[in-house]
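For this view, one protein chain was removed and the others were kept in their places.
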Amino acid sequence: MTIRAGIAGATGFSGSELLRILGCHPELVVTKLYASSGHGQSIASVLPQFHGLSDLAVDPLPSTAAAWQDQGLDLLFLALPHGVSSELVPGLPKALRVIDLAGDFRLASAREHELYYGCPAPDRALQKSFVYGLPEWQLPKLRGAQYVASPGCFATAIILALAPLVQAGVLNRRIIVDAKTGSSGSGAKAASQTMHASRVNSLYAYKPFKHQHFAEIKQALACIAGKDDVADGLLLQTHSTPLVRGICASIYTELSQPLTDDEVYGLFAQAYSESQFVRLRGNELPNVNWSRGSNFVDIGWALSGRDLVVFSALDNLVKGAAGQAIQAMNIMMGWKEDTALKQVGGVP
Amino acid sequence: MTIRAGIAGATGFSGSELLRILGCHPELVVTKLYASSGHGQSIASVLPQFHGLSDLAVDPLPSTAAAWQDQGLDLLFLALPHGVSSELVPGLPKALRVIDLAGDFRLASAREHELYYGCPAPDRALQKSFVYGLPEWQLPKLRGAQYVASPGCFATAIILALAPLVQAGVLNRRIIVDAKTGSSGSGAKAASQTMHASRVNSLYAYKPFKHQHFAEIKQALACIAGKDDVADGLLLQTHSTPLVRGICASIYTELSQPLTDDEVYGLFAQAYSESQFVRLRGNELPNVNWSRGSNFVDIGWALSGRDLVVFSALDNLVKGAAGQAIQAMNIMMGWKEDTALKQVGGVP
Amino acid sequence: MTIRAGIAGATGFSGSELLRILGCHPELVVTKLYASSGHGQSIASVLPQFHGLSDLAVDPLPSTAAAWQDQGLDLLFLALPHGVSSELVPGLPKALRVIDLAGDFRLASAREHELYYGCPAPDRALQKSFVYGLPEWQLPKLRGAQYVASPGCFATAIILALAPLVQAGVLNRRIIVDAKTGSSGSGAKAASQTMHASRVNSLYAYKPFKHQHFAEIKQALACIAGKDDVADGLLLQTHSTPLVRGICASIYTELSQPLTDDEVYGLFAQAYSESQFVRLRGNELPNVNWSRGSNFVDIGWALSGRDLVVFSALDNLVKGAAGQAIQAMNIMMGWKEDTALKQVGGVP
Partner (left out) sequence: MTIRAGIAGATGFSGSELLRILGCHPELVVTKLYASSGHGQSIASVLPQFHGLSDLAVDPLPSTAAAWQDQGLDLLFLALPHGVSSELVPGLPKALRVIDLAGDFRLASAREHELYYGCPAPDRALQKSFVYGLPEWQLPKLRGAQYVASPGCFATAIILALAPLVQAGVLNRRIIVDAKTGSSGSGAKAASQTMHASRVNSLYAYKPFKHQHFAEIKQALACIAGKDDVADGLLLQTHSTPLVRGICASIYTELSQPLTDDEVYGLFAQAYSESQFVRLRGNELPNVNWSRGSNFVDIGWALSGRDLVVFSALDNLVKGAAGQAIQAMNIMMGWKEDTALKQVGGVP
């Protein structure tokens, strides 16, 4: 039976990327698109790249529980600004599966939520019903899940690069993460810092010591390592670059014990032996261009004495958002994990 | 039975784009990749985006007819520099199907070939055995063809925009084509005019009065209109822009008779009623970004009195090269025309 | 005696470019900056590139004639949105010299003004007191002028390329102008079509048959040729490209009489023998990158039979706006025409 899916926030960058990728998915059909404007138009009028591929109408979000019932959906992707999902989810049909791409349900700690998002955390019982949707480390929990909180783009790149090492307990506490992203990370709404005339020649650091993904990274690594404080010495600094798509993180760690390059490789290879979207590059340092448009994350590293620098690169809109959400969906629905996700990124 | 295909020039931009798209093709498997360097390496070593998706080796082109026989191929894509295919084809196995993406076999006139390519034309009998692979206008000839000469990128954009009008005989002879392209059109080899530091701020015209696609456009339009001189008054001027992918042509024509906007629409709609990759945009002027990464061509126009300006936009590596070659292949093999070609372009 | 100048619209792209260039002007000091926001801040707070170079405050525009008197200005640059200057100028101090970079006072015909700008034309007597500030063709009128209407960016590129030919009367009436510009032409305000994530991969035509610079081009060419209808057969089509700065126009003309390449060169050389900012390139086709950041316009051409294609390239913010306004000022004040304007464009 074909599953019927809806996308809320369909005209944003993550939402349209969901629609793009799901267009090739054999088990599912997208039947509803929701956005805050463009109502009554076809998606192809709002986003011309879909002309000839989809003539779904853009609807406003249903405003009552009854109206939601009438949508006839089995599954709903939420690609909405922070805070909207937590208001929406309680009113959704009880059986509806939900994959949320925002940060609303990612953090178990209400205190951390308030600290990093600057707003009250949603109901804790509801939050607990969400599985953190990082497939490489959450496979058993995702199988059959109803609610998924899909990880943030920076968080995905950084957790995947650090998890095998913190799990193995081979790192000192001091970890410096210097992460770079492109203009699509700021969303589809026009803003001065994402204007072409300035952005194309800009590179700058932002949000020192307070990027909201920091809380998510700490939580995930603590959980994987089984030690609450494993990432307390982590410092995250994000940067804006003239890329459109892509996140590239350089992660500076110190080994707590001597390891050879082969031993480092072994730790990663063991952790990701079943993870087809993690590509281990060894000492070949990853370029964001290799994964652009694809669901892959590329991980490489350089070792000198106790200094181990790990490099992680992915497409923030695919593995960092829409692709990963679909990967989680494939697992929760019992489909092949890579369904609709085998596309190579286009280079050039 | 699965068809076995090879790609010659696999590490160039058109060649790697063939491999990218064919990765999703259900009827065919790529079994051989040829390039002039990187021999013995896997394609994923040379082009890291294919890591995890293909571990085919990169081979040199077989140098003898016997060696070609041993390749076990049913079909061969040639994505090689101009002039190489015409030396290669005579030595290929007799039953091998060939789709050539270069200009070698496009022109029926040896004189025009010599004039525009600056080198002797290949054997005329061999040239005649090639079908010009523009699916929208060559459908019957492509069915069951063995040899296909795939059109040039500029030629595709311009012929598709003009053909319905010249066929209907509604244009005066004077046609000005101002066409713009991106840096991927210059190929994967490093060259001073495609260096990032200068290209990103460059825009300039090149090859006035002598771009080689001019001959191809004239030939195709004459054939479609059934009048040899229909495009003799056409002037083609090409430009380099800071795009990576994309061709956008603005075509300035004069109607030989008054037409309404609806009548213009009617001519296009009739010509392309069965052409799923031609998207008619009417007075919405096409942006190359709408078709980036996809096999679509977008056509729009503006009409004022007898002045009709037609705008055409496509991805030079997909509809202008690899995608169109695959579209032609699908037809020649009797498969669904859009097999493996339903991908939306990624925006952003 | 040092002249005291003010800049209205100082935080826009043309306004800040005026401030940048005037920083090197030995005869003048900028003493007042006006903008619609940022009041009370220093210009270096609003535009960080000026840190260490200017600590002028950003003020709101004075709202009364008396307040204008108190500003102590000898000269005022207006770099404001269309329509603001015409409201402002009547209330300015009588002796104040004004250089307006907007379109308000460019057109002598009220009808054309209303048609192309969609709003009522300013008072005709006031408009007549403005000199159209294209130095290469208006030198005598600019000397000692009080009011200057500085030409539009597209208009500058196109008029300079066509004027010697229409003046000599060697062209047929049919002229097609295909002009391309960058994202800075849309101004400093954030807007969806100038967002980095889409613009960097976009190229599209806009405003067919109705760009407001068309009227200005027709008027200037008619005046130079001494024939009202000399440009009635001109068609102007503008395009947006991923450039930041730069206009490149390809101008398709037909000679009304046979001319050699040398004769074409002769017409340009004679017209611009005294014009140090017009660089004649002959058959070397100009690249916008050559004039980026400088006040030069590069003009080249290609001739084949009666087909003459003229190519013109300039920086829309310098020769197309701030630089040209300063060039006009230098002439009106009796200073050396190139004062503060000898900077080379930076490449890369």
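Each chain carries a letter (A, B and C) given by its place in the written order, and its residues are counted from 1.
Here is the rule we use: a residue touches a chain if its C-beta (ideal position, glycine included) is under 8 Å from a C-beta of that chain, and two chains touch if they have at least 3 such contacts.
What you see is a predicted model; the values in this text were computed from it and never measured.
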{"item": "Residue of B:167, B:183, B:250 or B:343 in touch with the missing chain, whole complex considered", "value": "B:183"}
{"item": "Hidden-chain contact residue, picked from the options C:71, C:109 or C:276", "value": "C:276"}
{"item": "Absent-chain contact - pick from A:8, A:215 or A:248", "value": "A:248"}
{"item": "Missing-chain contacts mapped onto chain B", "value": "13, 182-184, 186, 188, 190-192, 194-197, 199-201, 242, 244"}
{"item": "Hidden partner chain, residues of chain A it touches", "value": "174, 176, 178, 180, 197-198, 201-206, 208-209, 235, 237, 239, 241-246, 248, 250, 252, 285-289, 292, 302, 304, 307, 309, 311, 313, 347-348"}
{"item": "Residues belonging to chain C that touch the chain removed from view", "value": "13, 16-17, 19-20, 23-24, 47-53, 183-184, 188, 200, 244-245, 276-277, 279, 281, 284, 287, 289-294, 296, 298, 317, 342-348"}
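Please note the rule applied: only the chains that are shown with their structure count from here on.
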{"item": "Centroid spacing, where centroids are CA-atom means, of chain A and chain C in whole angstrom", "value": "46"}
{"item": "Rounded Å distance, chain A centre to chain B centre (Cα mean)", "value": "36"}
{"item": "Centre-to-centre distance between chain C and chain B (centres being mean Cα positions), rounded to whole Å", "value": "40"}
{"item": "Contacts with two or more other chains, residues of chain C listed in rising order", "value": "197, 201, 242, 244"}
